[in-house]
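Missing here is one protein chain; the remaining ones are kept as they sit in the complex.
== subunit A ==
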Amino acid sequence: MAVQLLYFAWVREAIGRDGERVELPGDITDVAGLIGWLAMRGGGYATAFAEPQRLRCAIDQNFAGLATPIAGAREIAIFPPVTGG
């Protein structure tokens, strides 16, 4: 499944890019699985995705939990908890 990934704040800085298009293996079915898969790339990816509980995500621009299925997703954003206001 091809999906657009977006990264924000310190996740973006650790990886060194604000997004990428990836082809996901079939056994990646939820956000937590995606984060674990990305962490295995090592380097900045390992740093950014080492602690999933520190991360939040949005699927097609709607906030979603780490256990949310990603089947059919077009855009998945991964980022720290928000600090607006």
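Definition applied: a contact is a pair of C-beta atoms (placed from the backbone, for glycine too) under 8 Å apart; a residue touches a chain by one contact, two chains touch by 3 or more; residues count from 1.
Everything that follows uses one rule, which is that contacts and distances are computed from a predicted model.
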According to its UniProt record, what is the protein name of the omitted chain, chosen from "Sulfate transport system permease protein CysT", "Molybdopterin synthase catalytic subunit", "PRC-barrel domain protein" or "Cytochrome d ubiquinol oxidase subunit II"?
"Molybdopterin synthase catalytic subunit"
Return the single residue from A:Gly26, A:Gly42 or A:Gly84 that touches the missing chain.
A:Gly84
Considering the entire assembly, which residues of subunit A contact the chain that has been omitted?
6, 8-10, 12, 58, 61, 63, 77, 79-85
